[in-house]
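I have a structure I would like to understand better, so I am pasting it below and will then ask my questions one at a time.
With one protein chain held back, the other chains of the complex are shown just where they sit.
And then chain A:
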């Protein structure tokens, strides 16, 4: 649970560089979820090919190529990549998950936080027009902060409201772009 990096770096000299370049991922032996990614690539390729069959064959002297070849080429390449990727995974290939200042790869993925964040994100998308950006943005900020572990609920709401109001007026006055006012139309 604690941050492992500083400790390991203290002890052995060469682990520093190893962790910086090799980046041991969460599961070193066979990461089967990668097959899902291969399937996704194949699906994308299929979508491109399916769509390409639908496109009318419009070529002219101005454009002897037409709109079809590029999606077809990309679709075929995607299918090919999906297969090669799967072969790579079967042979034990693992992609190194991205590290970062605040990323602790030793802990398992926190799906609950992720789901909560997605929920608040969608809530904003649904509420932004009926309720207006000031309200939906406040909820988005406070909700996301809550999902990420903030337990000062009032503070989260106050920060969110301040940010939402500031951006609302900055856009309206500074840029002449209006974010939706929603039910607060006339009050703001």
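FYI, a contact is a pair of C-beta atoms (placed from the backbone, for glycine too) under 8 Å apart; a residue touches a chain by one contact, two chains touch by 3 or more; residues count from 1.
As a working rule, contacts and distances are computed from a predicted model.
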Choices "Tripartite tricarboxylate transporter TctA", "Phosphate transport system permease protein", "Protocatechuate 3,4-dioxygenase subunit beta" or "Aldehyde dehydrogenase" - which one is the UniProt name of the chain not shown: "Tripartite tricarboxylate transporter TctA"
Interface with the undisplayed chain - residues on chain A: 1-3, 5-6, 9, 13-14, 16-18, 20-22, 25, 31, 33-34, 37, 40-41, 44, 47-48, 51-52, 55-56, 58, 61-67, 70-71, 74, 77-78, 81-82, 84-85, 87-88, 91-105, 107, 109-111, 113-114, 117-118, 120-122, 124-126, 128-129, 133, 137, 140-150, 156, 159-160, 163-164, 167, 171, 174-177, 179-180
